[in-house]
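Excluded from the complex is one protein chain; the other protein chains are retained at their positions.
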Amino acid sequence: MRIVVAVKQVAALDEEFELLVDGRSVDPDYLEWDLNEWDTFSLEAALQLRDALDGDGHEVVAVTIGEEEAQEGLLACLAKGADRAVRVWDESLRDSDVLAVARVLAAVIERESPDLVLCGVQSSDAVNGATGVALSGFLGLAHVAVVKHIELDGTTVTVQRELEGGLVEILTLPLPALLTIQTGINEPRYATLRAIKQAREKPLESLSLGELGLDHGAVAAAAGSRVVSIAHPERGEGAQMLEGAPAEVAARIVEIVRDRMTG
Amino acid sequence: MLSLGSLATRPVFWDFTTPLRVLWYALAIASVGVFVYGCWRPVRKWRRGHGGPWPPVPWSQWPARLWGGLKLLGSHRTIARRDHTAGAAHRLIFYGFMVLFAGTVILGFDTDFLTPVFGVSYFHGTFYLAYKEVLNLFGTALVIGLLVMMVRRAIVRPAKLDYARPDRALGEPQFDRHTYEIGDWVFVGTLLVIALTGFLLEGVRIAMDQPGYGGTQFVGWLVAQPLSGVSDATLGGLRHGLWWFHGLLAITFVASIPFTKAMHMLTAYVSLSLRDDTAKRQLAPIPPGPADQPAGYGALEDFSPLHLLQLDACTKCGRCHEACPANATGRPLSPRDVILELREHANHPSADGFAASVIGADGVRQETLWACMQCQACVEICPVGIEQAPIINQLRRRLVEEGELDSNLQATLQTIHKSGNSFGENRRKRGRWTAELEFEVPDARKQPVEVLWFVGDYASFDPRSQQVTRAIARLLHRSQVAFGILYDGERNSGNDVRRVGEEGLFESLAQQNIDAISECEFDRIMTSDPHSLNALRNEYPQLGAAWKVVHHTQLLRELLESGRLEVRNRLSHRVTYHDPCHLGRINGEYDDPRRIIELLGCTLVEMPRNRDNSFCCGAGGGRIWIPDTPGQERPSENRIREAVALPDVELFVVTCPKDVTMYEDAIKTSGNADRIQLRELTELIEEAVVPQPAMVGA
Partner (left out) sequence: MSGVVVVAESRRGELREVSLELISAASAVAQEMGEPLSVAVIGSDCAKFSGALAADGVSEVLTVQAPGDGFEADLWAAAVEGLIDAESPSLVMLGHTIDSMGFAPAVAARRGLGFASDVVAVGWSDGLRVRRGAYGDKLIAELEFPGKTCSIVTVRPGIFPPATAGAGSAQARSVQVPMEGVARTAHVSYEEAASGGVDITKAEFLLSIGRGIEDKDNVPRFEELAAKLGATLSSSRPLVDAGWMPSARQVGQSGKTVKPRVYLALGISGAVQHLAGMRNADTIIAVNRDPEAPIFNVAHYGAVADLFEIADELDAFA
């Protein structure tokens, strides 16, 4: 069985940052990179599914679109137990929107002929929540989004889909399938730096668009939107801040609560 | 009756038939044989550990080491520390036993070698009398020492001799320790009986033989008095019986040494001789080996032979148990019990032998390992040189490798990896604390400096500690020291990351710091963070760095003594000083802060537990990144209570940023905010040096 996990190295923004001159993106100096939190859960889910299978020859493959920083994230995946990793990059992908990314991911994943594809529900920087399902559209896979529990039985998957308000839907679907994974489904394991260093010995492929049979035109055509500009949001008045020692603050809070709760 | 003079002697084998002599020698040789086998067996056991070199120390160094061990043993310095009664009593026992043992060897040499081979003997006359006198004296010493120890155990019952363990609950299989207690009493009791029967035998002989010089063998003489009326026949029977009883007991004891508590006589000596004095300061890197060999200790075969040897050296003295801050505050860790648990596994291995994991519910538990603050109080006080905290660290390395760590700790390690600091702040913010200063702090990466100041995480990011950091900067600026910092080139020093067991992350951080520092030009490095001090001074050299590293208290003392900083307002505070683990006990620096306090005019009231016995604030070993169980007393609260019990002390002085954080909090949570205040030493200096009321305290 082959399980592919699509992961993303996401950027965390410092409170003070600067935009690039063209006003369309943030100066990379102000970004710190880390593996997307949701993807740690989907990778862990993939590893647990693989380890529960009988027999040999099952593999977990981590796939990402990204440049140098993304290598770290893939190494972490390999260190945690993924068997192989694939990274795709082309300069033209720098500003890609969710559909363009999904298009390229689809090309990579198609080569792998996976039985199961796992994605995180969303990434913490772009928060589109769409890459996984868009990917299933390109790959033509049966899919369920926002999964909090997986049971694999042969070629049928039973999942729990997490709905608003804490409601859960239980449904089944056949393999091959794609699932987007929600946080809290498991406890992602820790990869020591030693393990990450040793992971450099594991297979990590770097591919260009050409090697995937894609060109800039195909990717651009798949794109669903384009960023015109980014800007600081309008701040409202913001909160009225309560100052003083904890006792004073607590007293003020009690006052506010009493006032609002009566009448 | 025999007379005095050169004929003063005693028969060795009085009234022994030849078959009896042969029997005796056969038994004695058998006992020695068992003893030798018993000594060889543990050596073979120690060699099953592959985590370190064999021999633990190159053979060429052994003569010097063994001699050093002998000197240490002779002075009994490590045994007398913090327990003068035990030290004195053990000296009596040790010297008593040694002298009596030597006495037997001297006698045996004469009887079994000199006389039969060369026909001469020295065992008579003045020599004999002196010999007997000395043996009586030291035999008495032995008995007194043993009695003191027995009274201690039975009546005084000091807390550290309580074998109740904090890492097992009542009803759990390894909870009960009465076999240890029985073993202790058998050991002490056997020695006492051997000594007493020896005196009794002497008394019976004197009563029978009436040699006339009995006064010199005073104990024997005393014993002989009540026996003076007894018939020779009875005395003879007694003498035979006592001789065999005493003799058999003695050789049984000798044979049993390697199998009982008595073994500590040998293993403790070897452990002391081979001990690693740097163990407190410097952890061992992962030894080279196959890449898939997991790091640290999981099973006994992963241990270094030296550590396996140390397991056998433990005498259950309880000093580490008493010194451990985790144990003192009710946490499930006692260094003594970690060592004893491991020893049990080594001596009673399961079906998988030394390949079986020692970590688990039936071994050393995870909660035990994570409770450790790596303060090294255990290593410091152990009289026989056991490295409890480094062993715990090795076990942690395996847990980390297997991902078995508190989720908060895991998150912090990931944060440190991502941002280079434990606060999760963007690395650009590392130098932000300088913004409030009225002068610019030079960037050591861009210009040469005299002092490269390695600030550290807490000192850079924690708001309360930043006040101290700015105070240090102001004092350095005032005294015109050419200093600079690394700004965002600095990373967490990795000291605590290493003590958590994440070697790979430690190496990564250390390498980044070394790379950044190597680009700079400076005379020496100064740090206000003792944890960073330890890493930079003692552990970075493992990776090739070699710099002079000082603590800020040393630099400030120099500035005060040389007059570059002038005390304008002599302070009259009554203060107490808390020695931080990494500066005091671990790096041996106690005097600079005390000298400064003196120069400022303050009165120092020492904490009851001070210097090498200082009580950890609870932040070390990664504990500051693991939340405490609510409702339990924290080590820092325990320490503050100790401080407020001192008469009229206004200020609790610290010299470590983590202490600042922990004790400011503990003063509040223990309800002592109106009784004592915290000051970092630099803040006191500023109060004394700056002409007007300036930034002081919280």
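Side notes on the structure shown:
The first chain written gets the first letter, and so on, giving A and B; residue counts start at 1 in each chain.
The rule is short, and it goes like this: contacts are C-beta pairs under 8 Å (C-beta built on N, C-alpha and C of every residue); 3 or more make two chains touch, one makes a residue touch a chain.
Just so you know, these numbers come straight off a predicted model, no measurement behind them.
In the complete assembly, the contact with the undisplayed chain comes from A:Pro233, out of A:Gly57, A:Gly154, A:Gly210 or A:Pro233. When you scan A:Gln48, A:Ser92, A:Asn128 or A:Gln198 for touch with the missing chain, the hit is A:Asn128. Considering the full assembly, A:Ser136 is the residue among A:Gln9, A:Ser42, A:Gln71 or A:Ser136 that touches the omitted chain. Panel shows subunit B; residues 407-408, 627-630, 668 of it touch the chain omitted from the view. Within subunit A, the residues in touch with the undisplayed chain are 11-13, 15, 26, 97-99, 102-103, 124-138, 142-146, 158, 160-174, 182-184, 221-222, 224-233, 235-236, 238-243, 246-247, 249-254, 256-257, 260-261.
As a convention for this text, only the chains that are shown with their structure count from here on.
Computed from the mean C-alpha positions, the centre of subunit A lies at a distance of 49 Å from the centre of subunit B. Looking at the complex, you find that subunit A touches subunit B at residues 12, 14-15, 30, 32-34, 187, 189-198, 201. For subunit B in complex with subunit A, the residues that touch the partner chain are 286, 291-292, 295, 400-401, 403, 405, 407, 410, 413-414, 417-419, 426-429, 502-505, 507-508.
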